[in-house]
Every structure is written in structure tokens, then in C-alpha cells.
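Encoded as C-alpha cells, the structure appears first; notes follow it.
Here the complex is missing one protein chain, while the rest keep their positions.
Order as written gives the chain letters A, B and C; numbering starts at 1 within each chain.
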Amino acid sequence: MATENYKLLKKESLPALFDKLTASGKTIYAPVKKGEKTEFDIVTKYSNDINDEYIQTVQSLKGTVFPKVEKLFDYKSDKVDTSIQEPDFSKFPQNVLWGLHPCDAAAFRPLDATFKWDYNDEYFLTRMKLTTVVGLSCSKHDDYCFCSSVDISPASGDGSDILLTKNKAGDYLVEIITEKGQEVYDMAKDLFGEISDDKESYITDVPKKFDLTELNKNLDGSFEAPYWLAQSMRCIGCGACAYVCPTCTCFDLQDEGAANKGSRIKCWDSCGFGHFTLHTSGHNPRETQSQRWRQRILHKFSYMPDRIKVFGCVGCGRCSRACPVDMNLSEHLIKIMEEPKHE
Amino acid sequence: MNEFEPKVVAFVCNWCTYAGADLTGTSRIKYAPNVKIIRFPCTGRIDFMLILKAFAKGADGIIISGCHPNDCHYTSGNFHAKRRWMVFRTMLDFLGVDVNRITFSWVSAAEGARWAEIVNTTVDGIKKLGPYDNYRKMVNEETEVNNG
Amino acid sequence: MDKLRQKAKELLSNNEVQIVVGYEEGTAGKARPAFISSPDQADTLIYDERCIHNLAVYLTQHKLPNNTKIAIVASFPVMKSIITLASEKQLDENFINVIGISKDNNLIEFKDFADIERYINQQDLSFTPEEQALIDKIDAMSMEERWEYWQNEFSRCFKCYACRSACPMCYCTLCITDFNQPQWVSVPSHKLGNFEWHINRAMHLAGRCIGCDECSRACPLDLPINLLTKKLSMDIQKQFGYSAGQSLTEPYALSTYKPDDKETFIR
Partner (left out) sequence: MSNTNIYKPYLMKIEKVTEEAPFVKTFRLKFTNEEEATKFKFKAGQFGEYSVVGEGESTFCIASSPTREGYIECTFRETGRVTSALANKEEGEIIGFRGPYGNTFPIDEWKGKNLLFIAGGIALPPMRCVIWNCLDLRENFKDFTIVYGAKTVNDLVYKHELKEWEERPDVKLITTVDPGGETPEWKGEIGFVPTVLEKAAPSADNTIAIVCGPPIMIKYTFPILEKLGFKDTDIFTTLENRMKCGFGKCGRCNVGKVYICKDGPVFTYAELKKLPAEY
């Protein structure tokens, strides 16, 4: 716990900063109070509804780089000719994601790794390139949070371009992490000051529930383990966990429109749905919910680290909060750790 | 400015209304050309999704018509349909869909003039209501979201 | 609670049933569905006001092994669900032991499904003033306002289908949304796709919905979609005098008709 030097962004300066961002053509997403909950929404101005003390939103900001419905291209077609019109990538929005927690900022790594795995998904990468992430360290957490267990700290700047930490006075200690962050700073230099403070003293302590490396080892050879069935008994097979997850990338490709005119669309899908892997022949490789639950866990904690060198979980706890039947991910992972290792 | 010419889709049963519409033609009664007729075996076959699909594909108004009660070729198809429309109309109204854009009617094979009258009044009604912009806006929404 | 555990233990040790579907303590102070298969686990069963899930959903999920006798902890909505499912020939009475729980948390013994039917019909089955108020609020809006209201709500939906999965009446093995020849419901979760989906859900549950509100409770985005089916339930009760979950034998409202059904809009 040491005192260090930070840039200072005073609470009073926020309206001016938001105005500058908006004026420079940025779309700002910020956590906004909605009744008892806080959700990310587009804002053009700073307002008191913007909540910097929320624990977690229901939905992540995954949709800003991997929209729930994304048009890939338009087509026109007649008997002898077909043409394809791609979107204008240069017109994709320049987003500033304001005040998301370090877990969410870290979630862009697995997304990036998946969409870059040997084949570059230009849609995702362009959106990512145009996105500036302003993270906010966590002052609070709840029982569902387990970022520290997946090696992410509630004060981590990994994935953020700028990291904010709220101090006792309600002002922000600012760390400029990347060039993109520097650009925002340069744009509004006069709004920032200097301060010496102890950042760690404002950060909540998220208890570590399990060891990630150990878990990963434990999952090796767990394919036939009996716990998949036991754990998935109450799972009702909806896609809530996947859709609120900031790192889930499964998608579907759909054509919409008529034979002569329409578009091809990429939209979210979930490995939890029964028909996700169904063949036309009627054969289904992942026929039961336990197989699909296993796929979900193994994909995030075994396949992804193995294949693209990044874990598919950031410990935000959204899946567990959203689950209608309390399929608590960290609880299940702890149970897996307690099981004898399967060979 | 050209007058707005609504697109109206008519879902009709084979035995009564379609035959009735035929009679309108053979009787040389003129009626609004805005209507596109789709023939079904029975009103009982008309799934509510077909109405939504018609709106989604650009219809401004819809006519659903079949045999008068007790005249159904299959005895009870129109009675079942009637219940379904009673419930579906409640649903649409609750969701804020303009139910005035949907005309339900019974037109028998002998009522050629009545068919013309139903089509004409429906088309006139839709002309007053204007194009169904609300539905159009909903259908076209995804393009706005993604490139905005 | 002790009586419930005792009952579960009894059923399991006598091998009258092989699995008891009930509730257990979940995480972060929530209760959750539990599957108890041995008498010594029965002490983890709980029942209190947090036990809100409609457990009847597990009766049609084909997860429980075949030819297994199941006991199910049944709150009032679960009983109504069981009656509806039974009237639709989805349940085999011989394999289901219903441990009823009354509104004041006492165990109720049921001999058979007909016994449940009798019990249900002794209770107050009218819609609560709160339910009526929610519907009235929307009914009071203008058409444009209603359209805006639902468009806003539907635009938030991301089609996780938690509403479908949590509903005991949604037991089709191939849901209309999974059907692509023809593609009845637009797959992506844009406004049109969501609109089509929610209308389909409501229409397919019209007259079958027993009003447990599990759909909107399961919804991670808190969409008030229970109001759609509730509105239809009220309408069907008013127009046809039929309510779901109250009769084992009466055909469901949209599978039948009366020649004198009164409507006001057919020309």
C-alpha cells in the first residue's frame, strides 16, 4: 500500500469531459441508474444518474463490439446476377465505454483472441479499434463476484485504455494506460490535475475462491466425470448465462429478406440451446443438457486456454446472477476442484 | 402528390369467399385493385403468423374472410377461426397494433357484391389510416442499430 | 418444513419414489430447485417464501430417467401446471406423486390428480387486484402509447429464451422458433424478431397459461412478458368462461368452440 502519483479528474469536470467527447463524435456508454438496477446506456451528457458505485450490470458491453444482431452485408439478386454490398466500416461508431469494471475491460481479451484466431473478423476488429475503454476500479463487490479467482484484480487496468479509481472525495484517480487513453487525455488536458494518493485503499477485496491453474489441470480428463450430470440437473437450458456473459462468442448466421433483396446477419447464439448442434439428419452430438453444460465449462476453462491462450471467464458473476435457477458458476467450479481428478 | 395506394392482402377460404370473389369478377363488379387474394382451404387454416408476415412484408391492411357460421365446408373450421381471431385481436390490440387495419368478414359464394363492398370499404379505411409506418419502422430497425 | 423432509424421507426409503423434486438453499440467499434421490439428502429440502420456481417445468424436460417415480413439491401454481399438463396428456399419473403445499405452508396429501383438481377448485381463483391493475394500466394507454411501450420493452429482449425454458407449458421438442421451413419467427433478436417471438409465445400459451409469472421472473432483463399471457387469460375467461389449470377434462379454449361465441368485429 503505497502512495503514488496519479492524474486527477474532479467530479465537477465530468460534464465538461462528456461534452468534449460527444462533440468529438464519440458515442458514450455509461452505467445509468434504472430503478434499483444499473445498466449501460448511451448518454450524450454527464448526469447524476450515472452510477459509479454499482456492483454489476445485468448485461455487459459485449454488444458494442459484438452486437446481438449485426448485419454482415446486403444482397441483391435476380436470376443471373447477384451483388453483395458490405457495410461502410469507416462509419462504425466511435465508442467510449465509460465506467465499466476491470472484469469487463479484461473481457475484451478473450473476445479479441476468438475473433482473431487465424481468421480476422473485420466487423469485430473494426469496432474494437474504434472503442476506447475507460475502466473503473471496484469499490464494492457481492457474493457473485470472483474476478480474483480468474486472476483479474478489481483494480486492474488490463483491457482499459484509461482506469479510474474513485477516491474518498468522490474524484477520480486517473491512470492513462494506452495510446487511445492518452488521446482522450490530450483532448481535455485542462480538465485533469495531479494528485498523490493510495489507490489500493479505495479498492474492494474480492476473496479468491479457487486457483485457476489448478482448475484448468483438474478439468483435463474430466470429460466423462459424473458431476456434469449432477450439476446440470436443474439447468433449464435457456441462454441467459451466455447472453449476459461478456466473453461468450457463439453466434448464428441468418439470412433475412426475400430471394431478390435482403441481408445476411450475424446474431448471438448459445451453446446451451438443445438445437445448437443439431444436424439436419437428426443426429445431435450434444443431445443432453449435461453435455451442453460440460461444453460451456470446458470451453471457457479448458479449450480456450489450450487453443487461444486465454481463459473465457473474467469472474464478473453475471451468469450466476442472471440464472433463473441459480446455476452459480463459481460454486460449481469450487465443487469441481473438490472432486477427485479424473484420468 | 400521388394518392396513397395501400397494399391489402386478403386471406380467404376456398369454398365461400374465394368463390364469392370469383362471382364479383364474373358479375363484372369493379372493386379496388389494391387487394391481393390468397386462397386457403379454410379460415381454420389461417395461422395468425400469416397476418404478421403480411405486415412484415409490407401490407398496410389485411382482410380475412370465410364462410358464414354453420356454412363451413369442414363443419367447424370457421368457428375455430372465430375463437382464434377473438383472442388474437385482443393480443394485437394489447400490443398497440392497429386492429382497424384488419377486416374480418364472412362472405359466401353468392355474395359477389358484398365482397366488392368489403374490399372497397377496407381499402378506403386504410387510405384514411395511411401507410403502416409503425410496423415498417420496426421491420427496418436492425439496419439503424448496426450502422448508427 | 420438518413434515416435508419427513415425507420425502418416507417416500424415498419405501422406494415409493426414486427422486423428490423440491427446493434447497441456493447461493446468495436464494432458494433453488433440488433433486433428492436418497433419504439422507432429504434434510436439505426447504420450503419458504423464496421457493418460487415452478417446478412442474422439470416434469416434461425428459431429464429424469425413464420409468422413475417422482415426487414433486407442489405449490399452488405447480398444482395448476400439473392439471394443465395432465389435461394435455403429458403426464402419467402413476409416476408422479404430488406433495402439495397449501398457502399456509402445510402439506396436503393427494390421492390422485382428480384430488388436486378438487383442491384447486376450492381455492380463490380470481385474478388479484394487483394483477388487474397491471393490465388496466396498459389498457388505459392509447394505441400509440401501447405500441411504444411494447416496442421499448421488446427492443431490450435478446432472446435467451429463459421465458420459454422456465415455462412448464412450453414443452414442445421442436419449438416454432427452431423451425426454419418456413422460418415462422425471425431468428435474430431485433425488434421484429422479438415482436414475432413474444406474440407466438403468448398465442401458444393463450388459454394454457396458469399465471405463475415464471416467464418474467426468469427473464434476466425483467421484461413484463407475463402480462401478455395474463391479458389473454383474462380475455379468454371473460369471453369463453375458461381458465387453465382447473380442469382435467375440459378441452382448452382454443381447441374448441361454441357456435354462439360472441364477437363484435366480424363483418
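Convention: contacts are C-beta pairs under 8 Å (C-beta built on N, C-alpha and C of every residue); 3 or more make two chains touch, one makes a residue touch a chain.
Since the model is a prediction, treat every value here as computed from it, not as a measurement.
For the chain that does not appear, the touching partners among the shown chains are A, C. Across A:K11, A:K140, A:K217 or A:R307, the residue that sits in touch with the chain not pictured is A:R307.
From the options A:A16, A:I42, A:A169 or A:A259, the residue with contact to the chain not on display is A:A259. Touch with the chain omitted from the figure is made, among A:E12, A:E53, A:E86 or A:D142, by A:E86. The hidden chain makes contact, of the residues A:F18, A:F40, A:F92 or A:F115, with A:F115.
Although one chain is not displayed, its contacts with chain C can still be listed: residues 180-181, 183. By the touch definition given at the top, chain A reaches the unshown chain through residues 72-73, 75, 77, 79-82, 84, 86, 114-115, 117-123, 223-224, 249-255, 257-260, 262, 264, 266, 269, 271, 276-281, 283, 285-286, 291, 295, 298-299, 302-303, 306-307.
Assume only the chains that are shown with their structure count from here on.
Separating the CA-averaged centres of chain A and chain C is a span of 33 Å. Taken residue by residue, chain A touches two or more other chains at 69, 256, 265, whereas all remaining positions touch fewer. In chain C, the residues that reach two or more other chains under the touch definition are 186, 188, 190.
The part of chain C that touches chain A in the complex is made up of residues 26-28, 30-35, 53, 57-58, 61, 63, 158-162, 164-166, 174, 178, 186-190, 193, 214, 217-218, 220-222. Per the touch definition, chain B reaches chain C in the complex via residues 48-49, 52, 56, 69-70, 76, 79-80, 82-91, 93-99, 103-106, 118, 134, 138-139, 141-142, 145. Of all residues in chain C, those touching chain B in their complex are 138-139, 141, 143-151, 155, 184-186, 188, 190-192, 195-196, 199-200, 202-203, 206-207, 228, 231-232, 235-236, 239-240, 253-254, 256-259, 261, 263, 265-267.
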